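Right, I'll just put the structure down here and ask away after.
A single protein chain has been removed from this complex, and every other one stays in its place.
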Amino acid sequence: MNDSRYGPKTGESTWLWFTKIVTGLLVIVILIIHFIVNHFTAQNGLLTYADVVKYYQNPIVPIMEIAFLVFVVSHALIGLRGIVLDLKPTRAVIGAVNWLFSAVGVVAIVYGIWLVLTIVSRGASS
Amino acid sequence: MSKPKVIIIGAGFTGVATAHDLALRGFDVVVVERGEIASGTSGRTHGVLHSGGRYAVSDQESAVECIDENMILRKIVPQVIEPNGGLFIAIDESDLAYAEEFIEGCNACHIPIQELTARQALEMEPNLNPKVLAAFTVPDGTFDPLRLALSFAASARKNGARFRTYTEMEQLIIDGQGNVTGVKVWDRTTDTHEEIYADLVVNATGAWVGEIASHAGAHVPIKPTPGVMVAFDQRLVQRVINRLNKPGDGDIVLPQRRMMVVGTTSFEVTDLDYVPVVEDQVKIMLERGEELVPGIRKTNVRGAYMATRPLIGGGSTGRSIARTFKCFDHKETDNIDGLVTITGGKATTLRAMAEKTADVVCQKMGVQAVCTTKEVPLLSYRDYYLQNN
Amino acid sequence: MTGVSKTSPLSRAAKWFDPRARTISTIGFILNRITALGLSFYLFLHLIMLGQLAQGPQAYDGFLATVHSPIFVFGEVLVIAAGFIHGLNGIRIALNSFGVGARYQKATFLVLLSIAVICSLIFAVRIFTV
Partner (left out) sequence: MSTPKWVVTFQIYRKKGNADPHFDEFKLEVSPDEYVLDGIERVWAFHDRSLAFRHACHHSTCGACGMRVNGAEKLTCITLIRDVTQDGGVLRIEPMRNFPVVSDLAVDMGILYTRMEMVEHQPVNSDAKEAIQPEARPAGPVGEEEDYIRLSDCIECGLCISACPISGSSPEYLGPAVLAGAHQHGIKGNEQLLKLVDSEDGVWRCHSAFECTAVCPSFVEPGWRIMDLRKQVIGERFKRLFRGSSPKIIDTMEASK
């Protein structure tokens, strides 16, 4: 066993795991809210671009979507990191994965927020 | 100056304990064992850390050995022992009649006993047969056979002894004078053969000593005597429960982990390598065990197995043979030098057997070294495998 | 001596998905891991695809026409089923890990898996019949 795996990382695994569980549960909660909101605001479904833009005019929608995005991306990346860990990576590999997944997470969230705001602004300007 | 070298054949209780003793006394020790540690009789022993009470009437020499060694093992290897004591209980008139002899015997052997009323006994062990008439407490205990052996092996290893498991002795190497100078072995893990030479070979193969000694043309009066043991899947008692009578079939029920083990029987065999479990004997264990702890009837059999005691035979057989041990210097018995055989005894007396053997080895080789195994605490059994890495 | 570590990561991963001589709880583990991988793949695919929204109405409506083809609809059903399985199983693992019902995990799993299957079927029927 490689002792360097222990020590400085104390507590880190707990919080990563705890975040994964909490975000997982929040994703479920938001999905339920999503279905309810959808049911009341978009009964006919979101079949066209115009539908989507209109849908995003309800302020609860962009907030909900951004929260969903943050939770689901965190949950997914922590989970994927867990799977990589189970494959007995070297320290270098898991170090690279930590950086890569952090970067992917930030990019995905920034990109998602930009996308949501773009659609919201399209609705406001039309 | 190189250390005197000793090969021990067999890594059962006597083998590992002798390795520990000799390693402490500065010998270069190699143990060859055809299986894993304790894979013969030792592993399959009943697991009673005898107080000696069982032999206090019929075999007082063994009884004294037991009580002395019991106290030593509790001190040096507590990590493998359930030290909860034991009871001798009387169920019928014949048992009661035996009580007087039992008290006398225990006093003569300095085995601390305490007489209980039936009620006190049932308060201590509510699952005893309610018909119990009288009871005595004794300092019995239970041990884990494999871990007891591994503790000795681990300690021996720390002091330089080498263990060659899955390495079967094929032949004793004999020089021109007919003396033993080493062993030819077969490593079963690699399927290779080699010769190992030493100043002395110790035959510590328990019930198999006769077979091994015969390779050198030596003779050991061994009477292999198997007995059955049956494990049940509940722990209804916390102490070793003995029948207050002369040793007989199925008269000990002992607790171990979450189980109880009932034993044993006594018969003779010729083929030692595989002794089948006889169904009738399993039934007897259940019936006899039930007389001590009736609740056994409601438990399930978890395992049934045979172990072959290495009894040293004179003319007598089975139960009447003494449980004491003996060390044979074949220079004296058969005029063959370089070979010492240790056998007989009980699991409880393994350390004393090793001490005796090591004394003989020292004396034969002119080594001045005292035995310290009474005081030296043993390492954790886990260290045996730790040092493998 | 043969070690555990000489194998490649792929062959090690393959062992996760071998249900032979295993209990029902391993099916839970296998399903959870497969759905995790599937949903992660879908998540990032979905994010990229939604980029079409930023391209304006024509691009997005054209994109919608593509995803309404049967093969994409089938994919959508898979995603929904995976979501149900992963989500409901996740609830079991979360509860167990906080000390709730770990002794009854097998029964819990069977109940939750049944719910997931029923819900997925309802959604599948609705999607294919609309």
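When the chains are written out, they are named A, B and C in that same order, and each has its own residue count from 1.
By our rule, contacts are C-beta pairs under 8 Å (C-beta built on N, C-alpha and C of every residue); 3 or more make two chains touch, one makes a residue touch a chain.
Every value quoted in this text rests on a predicted model; they were computed, and no experiment measured them.
S.K.: Which shown chains does the hidden chain touch?
M.R.: A, B, C
S.K.: Which residue, B:S62, B:N129, B:Q256 or B:T308, contacts the hidden chain when the whole complex is considered?
M.R.: That would be B:Q256, which touches the missing chain.
S.K.: Looking at B:R147, B:R288 or B:K346, which makes contact with the chain not pictured?
M.R.: Considering the complete complex, B:R147 is the one touching the chain left out.
S.K.: Tell me which of B:N107, B:T190, B:N335 or B:Q363 is the one touching the absent chain.
M.R.: Only one listed residue reaches the unshown chain, and that is B:T190.
S.K.: Spell out the interface residues on chain B facing the chain that's missing from view.
M.R.: These residues touch the chain not displayed: 35-39, 42-44, 47, 78-84, 124-127, 142, 144-147, 149, 166, 168, 188-192, 229, 231, 234-238, 255-259, 261, 273-274, 276-277, 279-280, 295, 302-305, 380-386, 388-389.
S.K.: State which residues belonging to chain C touch the missing partner chain.
M.R.: 1-5, 12-13, 15-16, 20-23, 25-26, 28-29, 32-33, 92-93, 96-99, 102-103, 105-106
S.K.: Which chain A residues touch the hidden chain?
M.R.: On the chain A side, contact with the omitted chain comes from 1-2, 5-7, 9-11, 13-18, 82, 85-88.
Everything below uses one rule, namely that only the chains that are shown with their structure count from here on.
S.K.: Which whole number of Å gives the spacing of the CA centres of chain A and chain C?
M.R.: 16
S.K.: As a quick test, compute the distance in whole Å between the mean CA positions of chain A and chain B.
M.R.: 64
S.K.: Using mean CA coordinates as chain centres, what's the gap between chain B and chain C in Å?
M.R.: It comes to 58 Å between the two C-alpha centres.
S.K.: Pull out every residue in chain B that's touching 2 or more other chains.
M.R.: Correct list: empty.
S.K.: Which residues of chain C are in contact with two or more other chains?
M.R.: As it turns out, chain C has no residue touching two or more other chains.
S.K.: Report the residues of chain A in contact with chain C in the complex, numbered from low to high.
M.R.: 21, 24-25, 27-28, 31, 47-50, 52, 72-73, 76, 79-80, 83, 86-88, 108, 111-112, 115, 118-119
S.K.: Contact residues on chain C for chain A in the complex?
M.R.: It comes out as residues 5, 9, 12-13, 16, 33, 36-37, 39-40, 43-44, 47, 50-51, 53-54, 56-57, 60-61, 64, 83, 87, 90-91, 93-94, 97.
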